[in-house]
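Read the structure below first, then the notes.
A protein chain is absent from this complex, but the other protein chains hold their places.
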Amino acid sequence: MSYDGLKQEVFRVNRAIVDAGLVVLTWGNASGVDRKQGVMAIKPSGVSYESMSADDIVILSLETGEILEGKLNPSSDTPTHLVIYRAFSEVGGIVHTHSTHATSWAQSGLELPCLGTTHADHFHGTVPLARLLTDDELDSYEHNTGEVVVECFRGRGLDPSSVPAVLLPHHGPFAWGPDPEHALQNAIALEQVAQMAMLTYSINPSAPDIPSNLLEKHFSRKHGESAYYGQREPSNG
Amino acid sequence: MSYDGLKQEVFRVNRAIVDAGLVVLTWGNASGVDRKQGVMAIKPSGVSYESMSADDIVILSLETGEILEGKLNPSSDTPTHLVIYRAFSEVGGIVHTHSTHATSWAQSGLELPCLGTTHADHFHGTVPLARLLTDDELDSYEHNTGEVVVECFRGRGLDPSSVPAVLLPHHGPFAWGPDPEHALQNAIALEQVAQMAMLTYSINPSAPDIPSNLLEKHFSRKHGESAYYGQREPSNG
Amino acid sequence: MSYDGLKQEVFRVNRAIVDAGLVVLTWGNASGVDRKQGVMAIKPSGVSYESMSADDIVILSLETGEILEGKLNPSSDTPTHLVIYRAFSEVGGIVHTHSTHATSWAQSGLELPCLGTTHADHFHGTVPLARLLTDDELDSYEHNTGEVVVECFRGRGLDPSSVPAVLLPHHGPFAWGPDPEHALQNAIALEQVAQMAMLTYSINPSAPDIPSNLLEKHFSRKHGESAYYGQREPSNG
Partner (left out) sequence: MSYDGLKQEVFRVNRAIVDAGLVVLTWGNASGVDRKQGVMAIKPSGVSYESMSADDIVILSLETGEILEGKLNPSSDTPTHLVIYRAFSEVGGIVHTHSTHATSWAQSGLELPCLGTTHADHFHGTVPLARLLTDDELDSYEHNTGEVVVECFRGRGLDPSSVPAVLLPHHGPFAWGPDPEHALQNAIALEQVAQMAMLTYSINPSAPDIPSNLLEKHFSRKHGESAYYGQREPSNG
């Protein structure tokens, strides 16, 4: 049993969130899981992205949170990642950043509406805003941050595969996907649609949401049984 | 008969829209036509710009849409490009992106007004917003997206050579030109004037449109019989 | 008599306005004069910045506008530059761009107020907005663009050395200085203070102008007899 492949992938995505402009200083972390081996790999805490190597990625037990491999402390957000992986079995990678526009939406106290096809290609409707933690919940801050994400999706009947991101009030976004690479792509898409939503309302404060038929059309072009975007099913389309 | 020159040019412009900052992830595609050979060349669908080579560019029949050369699926937006090329014989290249500010205007539901000479140098007046597709039209989404572009220009008596771009509501821009390189330049200009229009209204919500005499002067400096910008006609000007 | 030094300097500044992010496509030009030789050097018209070399810079007579050296057409804005050099003997370099935020101010129809010391370090108060040309004046568009700049400064008693820039309505900025390098620095400063003025009003629509005593203090730190910024007069300050 080796964790090298997982560590390499998680290392690569941690560097990619910096290259994509989503991270300032050390404000971000990416993780991935290997469900067969029952482990999660995550960035070490407070380590600069320049000096980090794949060897610094920390391996923990997905069930207990115990460190299995690695000499450094894992990200302080580790308990949040663990809760999300345990609750959403379809999630294979998670990216947390303080990217500029997604964080500004999170700080605004508003959900991120779906205004166009760029959004619909990645998120099936509004990206929700979780609730604030209570005073008591702040004692296990990072763990309960994961719990309110799960509560938010279950309480509203949202499918984490269809809406692979959430905003945390006064904090910022978490995005995810079936693997770390797709979590990265969703984090990039989230930042971009957050910026465009801000600009759209700046141009027209009463800009309408995307019509539901166009939302369904675009989401289903890329996702589900009838998807025809990309190279999955060769066609003349 | 070889398509190599066309494939090289279309490949180069597909890379250039990324270098110009118009494309995030795989959200964009450029195409070109060779009307003598009756073919269109276009980016493959969902392929990353880093791994793409000129060989991956797909060649289709302009008349039938049949793939003539290439192993990958063409862009899912291929039917839109075909309809535009068939209707507007003066168009030789098309660039579609989700560039930040042009897409935000498209999402706002408003047309892009001409506020200054930067705009007038490329677009002879307002860049129009096409109408939404009906439920029935969504069944052939990409084809009918092209149809509403053509309808928009013909219905308003707009010359696609003078206004080489359109906004699609809740979606984003298409730009074009006599060849892929000029389509690229118009896509870059569109993003820039969309950003400046947004900023202009932010500074002064009642900023006036460009006066018509200045619009005519600037457009005719660069276009038409009396053009004197650039190196076309050596002069002491 | 050789123009090589002047051509090298004007070439360098034409590249620098691109590197500084002030220019998209070919929307900009820089010039310089050698008053002893009675010549102006300027960018050729519509030539891409990548393919341009110092040899492409065009030399014209400052008095007659006749081309003295160079195989390409000079910038179509050449007559504007000539009028400004002839009227303002203290100007040795001019930079014209369509830089994003300065152009947005020009499009807004408002002057650029002095809100802070960044502005005051370069411009002694408001950067003015020239008037629109009349229909008749548009016949000699570029020449009369220079004339309204001169009229604007003389009519208001503005010193072009103290306020080395102007906004042209529905068009964009011209900046200048005692030589091309300082014209470049003023063009960079103008874009930056235009952006900050837009953001300042976005944060607080009733943000006040800089108090006059702080304006005088900062401008005189860098300019005039009592200047003590930089390396001019060694001190223990």
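We just call them A, B and C in the order they show up, numbering each chain from 1.
In this section, contacts are C-beta pairs under 8 Å (C-beta built on N, C-alpha and C of every residue); 3 or more make two chains touch, one makes a residue touch a chain.
Quick caveat, the model's predicted, so the values are computed rather than measured.
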item: Displayed chains contacting the withheld chain; value: A, C
item: Chain not shown: contacting residue from A:Val10, A:Ala30, A:Ile57 or A:Ala106; value: A:Ala106
item: Selected from A:Ala54, A:Ala87, A:Val150 or A:Met198 as touching the chain missing from the view; value: A:Met198
item: Interface with the unshown chain - residue positions in chain A; value: 24-25, 27, 44-47, 65-67, 72-74, 76, 78-79, 98, 100-101, 103-110, 132-133, 135, 138, 141-142, 170-172, 198, 201-202
item: Hidden partner interface residues of chain C, rising order; value: 115-118, 121, 185, 188-189, 192, 195-197, 199-200, 202-204, 207-208, 210-211, 213-214, 217, 221, 228-231, 233-237
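Note that only the chains that are shown with their structure count from here on.
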item: Pairwise touch network: line, ring, star, complete, or other; value: line
item: Most central chain, Cα average position; value: B
item: Between chain A and its twin chain B, rotation from the CA superposition, multiple of 5 degrees; value: 90
item: Whole-Å separation of chain centres (CA-atom averages), chain A against chain C; value: 46
item: Intercentroid distance (Cα basis), chain C paired with chain B, Å; value: 33
item: Junction residues of chain B - those touching two or more other chains; value: 202
